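Just dropping this structure here.
Only one protein chain is missing from this complex, and each of the others stays in its spot.
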Amino acid sequence: MPRRVQPAVMVAGFISALTFGSSVVGCSSTTPSSIQVLKIGAIPDQNPERLNRLYEALSDELLASLDIDVQYVPVSNYAAAVSAFRSGSLDLVWFGGLTGVQARLQTPGATVLAQRDIDAEFTSVFIANGASGLRPITSADQLVQLKGRRMAFGSESSTSGRLMPQFFLGENGITMTDLAGGGPGFSGSHDATIAVVQSGAYEVGALNAQVWQSNVDEGRVDSEKVVVIWRTPPYVDYHWLARPDLDARFGEGFTGRVQNALLSLSPTTERGAVVLELFGAKRFIPAQNKDYSKIEAVGRQLGKIR
Amino acid sequence: MALQRGLKPAPALMALAPGLVLLPLGLGLLRDLHAGGAEQIGRFWLAAFQPSLERSLLTHQLTGLQVTALTALLAWSLSSCIGLVLGLLCSTTIVSTLTGLRWPALMLRRCLSPLRSIHEMVWGLLLLQLFGLNGWVAVLAIVLPYSALLARVLADQLDRHEPLALTALRCAGVPAVANLFTSLIPPVATAIRDHIGHRLDCALRSALLLGIFGLGGLGTELMFSMQSLRFRELWSGLWLMALLLALVNLLIRRLSAGHGLLLLLLALPLVTMQWSRSLHHDLSLPRWVDGAPWASSAQWIEGMSQAWIETPWLELVGETLLITLLASGVAIALPPLLRLIAPAPGPGRIVKAGWLLMRLLPAPLTALLLMLASKPTITVAALALGLHHSGVMGLVLEDGLARVDDREHQAMVALGARPRSAWLFGVLSPASKRYLAYAAYRSDVILRDTAVVGLVGGAGLGWQLMEALSSFHWQQVGWLVLVYAALTLLGELLCERLQEMT
Partner (left out) sequence: MSLLELRRAGLTGRLQPLDLTIHRGETTVLLGRSGAGKSSLIGLCNGSLPSDQGHVLWRGQDLKRCRPEQRRQIGTLWQDLRLVEELTVLQNINTGALGRHSMVWALRNLLQPPEPEIGSAILRQVGLSSDLRDQRVSGLSGGERQRVAIARLLRQQPMLVLVDEPLSALDPGLASDVLNLLLHQSSCVISLHRPDLMHQFQRVLGLRQGELVVDAAPSAINESTLAWLYSED
C-alpha cells in the first residue's frame, strides 16, 4: 500500500508549485478591468426578488440614458454598504437618511443627487399588538405609556425603523432604558418588526410607514392582532448618494448627467414606470447635502454618528 | 481530599452533565412561550416543502452558492495550510526540541488567541474598511480566525501526547527534525485530519454567514429573503446549501481516508482562481483603500478613554458569559443526550439529519424563529446559539463514535448490560475524552458567536459590538475587541488548567 503513495506526493508537489505560480499570475492578471463600470448598490430594505427586478430595470435605464455599463452589487448590511461606498467599491448608492450621512461624512466630497417625492416628508409608524392593551395615541406626549413595554426596532442603522422613532421617544421623555428589558430589541428589518409584534413577542414596534402600507395593501397584516397607534411627524429619509470621483473617472459633468437621468425618470415611459413603481414613488426630486443636516444632528445626539 | 480526587466521574457523564442548563432554559422558554407566532413558524416549516422554484431566483441563488462555496473552499485550504505551520510553531514540544526554549511557542500561542477571539463577521467588516468589497475580504475574514484555531488544536494535540517515542529516538541519536516528524506527527495525524475535514463544513457555514453580514454570496440572498420573511425563497437557498453541505461532507469522508485531503488542500487555490473568473467574482489582489475611516491618533487616545467610561462593561461581560455558558451547555450535552435516548441506528439516522438541519439554519434565523414563539430574553439567544452549535457537536460526536473500538460495547452487551447503559459506558465513554476536548474549542467559538445573535435580547458584548460597528465608533470597537480577546485568553488558560487537573 505505501508503494502507491509516492506518485501522490509528486502530484502534490507539482500542484502546489502550479498553484503558487498561477495564483501569483492570477492575482496580477485579474486587476480590475472594470474601471468603466458604474457600480450601484442599495441598503437592504426590500425583498430580494423585488430588489433584483428593481435594479435590473434601473441598470437598463441608466445604460440607455448614460451609455455606460452598470453593475448592481447587492449588500445585505447597512454598515457594509457605508464602508463599501467609502472604499470605492460602490459608486452610486441608495442610502437611508442615517446611512447616507454616515457615508458622506466618511467620504468627503460625496454628493446627494436625488430623493423620491415621498422622502421629503417621510414618516414612521408605531404599531402595537392587540393584546398589549395599547390604544392609538392622539398627541406625542402620550408616548409615555410605552414605558415598561417590550419594544422592537428594525435594523440598528435604520432611519425610519430606529433613529427617528428613538428620537421622538426621547423628545417625549422616554429613554431606551425605560423600555422593558432595559432596552429595545432589534428584529433586523421592517418586515420582521411586523412579525414579532404581530406574534406578541414584542408589544410595540416602530417601522417605515411605506413598508407598513405595502404590507397592509398586500394583505400580509392581521389587523386583529396589530394596529398602528401613532405616526411620527415627517422627516427626510432615503436618497441617492454619488462618490466624489465620478467626474474624474467617467468624464466631466458625469455626476450631473446621472442626476438628470434619475430626475427625468417618468411613469410615462415603460421602464421608468417599472422603476418608479418598484421604488414606490411617482418621481425623483432634487435633493442636497444640507437637506440632511437635521438627520445628522439627530444621529449625533443618539450616538449613531461620531 | 484524596478520596475526592479518587472519585472521578465517568467521562460519559461529564459529557452529559452540561445538559443541566437545559432545565432553566426549558423553564424560561415555557414561561415566555406564546402562540402568537405559530402562524409564521408554521409558514416557515411548510415552506420547506414548497420552496420557490422561480427561475430568476434560482439563477441568482446558484451564482450566490458558487461564490459561497468558492470563498469557503479557498479559505479552508489556505487556513489549513497556514494553521498547520503555525500549529507546529506553537507546539512547546517541537520548539523546545529544536531550540531548547519553551517561551517562543507559548508566546506565539498567546499572540494568536486574539485572532481567534474575533468573529469572522467582525473581521469581515474590519477588512472591508481596509480593502473595500473584494472577494479576498471574505476569504481573509475566515482564514484569520480559522488558521489560529487550527494552530491551537494542532499544538494542543502535539503537546498532549507524552512524547515517549521522541525521547527514545533522541537517545538513539536521531536528529531533532527527523525525530519530530517521525515520532510526533503520526500520533496526531488522524485527529488533525478529522479536524481539518470538519472545518470545511464550518468554513461553508462561515462563508454563508459572511454573506448575511454583507459580503456577498448566497448568504446575502438568504438575508434579503429572511428580512422580508419570504420563507419559500429562503428555503430554496437553504436546500441548495444543504445539498452543498451534504456533498462536501461525503467528499471529505471519501478523501480523508488517504492522502486525498492533502491533495485537495493544495489543489483548491488553483481551481478557485479559475472558477472565480468564470463567475466574475472579484478575486484580484486586494488594494489598500486610501484614507482610514477612523480619526487621527490624537483623537483616538482621547476617544478611547471616553469610550471606556461610557460602556457598562460589567453588565455586558456578565451577559455574554451567561449566554456562552448556557449555549455551550446545550451544544455539548444535547448530542449525547439525544443519542442516549435513541441509541438504535434507525432513530439515530433521524437525529443525524436533525444535526444537519441545525447546522444549516444560520443562528440569526434560528433566533428569529424562536423569537416568534417566545418573548425576547437571554434564554432565546442562548438557545438559538446552542441549537446551532449542537448541530456541529452532533457531527463531531458521530465521527468520534464511528472511531470507537466496538469490542468494549460488545463485551458489555455480552455481560448482559441493558442497551442504553451498554451504549453509555461502552460507546460514549471511550469517545468522550476527545468529544470534551473538542467541546472546549466549541465554547470558544460560541463566545465569538454571541456577536451574531446579539440582536435578539439586545444584550451582551455582541450586541454592543454590532452597535459600535454600525455607528462607526471605532474606539469602542477597539475596546470590545480587546475585551473579547481577554475573555478568550482567560477561557484558554482555564481549559489548560482543567486539562492539567484531569
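Per-chain numbering from 1; labels A and B assigned in written order.
The definition used in the following text is that a residue touches a chain if its C-beta (ideal position, glycine included) is under 8 Å from a C-beta of that chain, and two chains touch if they have at least 3 such contacts.
Note that this is a predicted model, so its numbers are computed, not measured.
**Q** Give the residue, chosen from B:Met107, B:Ala168, B:Ile301 or B:Ile341, that touches the chain omitted from the document.
**A** Of the listed residues, the one touching the omitted chain is B:Ala168.
**Q** From the listed residues B:Gly19, B:Pro104 or B:Pro187, report the one that touches the chain absent from this view.
**A** B:Pro187
**Q** Using the document's contact rule, name the residues of subunit B that touch the chain not shown here.
**A** 164-165, 167-179, 181-183, 185-187, 189-190
Going forward, only the chains that are shown with their structure count from here on.
**Q** From the C-alpha centre of subunit A to that of subunit B, how far is it in Å?
**A** The mean C-alpha positions of subunit A and subunit B differ by 30 Å.
**Q** Touching residues of subunit A toward subunit B in the complex: what are they?
**A** 5, 8-9, 11-12, 15-16, 18-19, 22-23, 26-28, 30-32, 44-49, 51-52, 73-84, 86-90, 102, 106, 129, 131, 150, 152, 156-157, 181-189, 191-192, 195-196, 198-202, 225, 303-306
**Q** List the residues on subunit B that touch subunit A in their complex, please.
**A** 34, 36-37, 40, 54, 56-57, 60, 125, 128-134, 211-216, 219-221, 223-230, 233, 258-259, 262-263, 266-267, 269-270, 273-274, 277, 282-285, 289, 293, 303, 364, 368, 371-377, 455-458, 463, 466-467, 469-474
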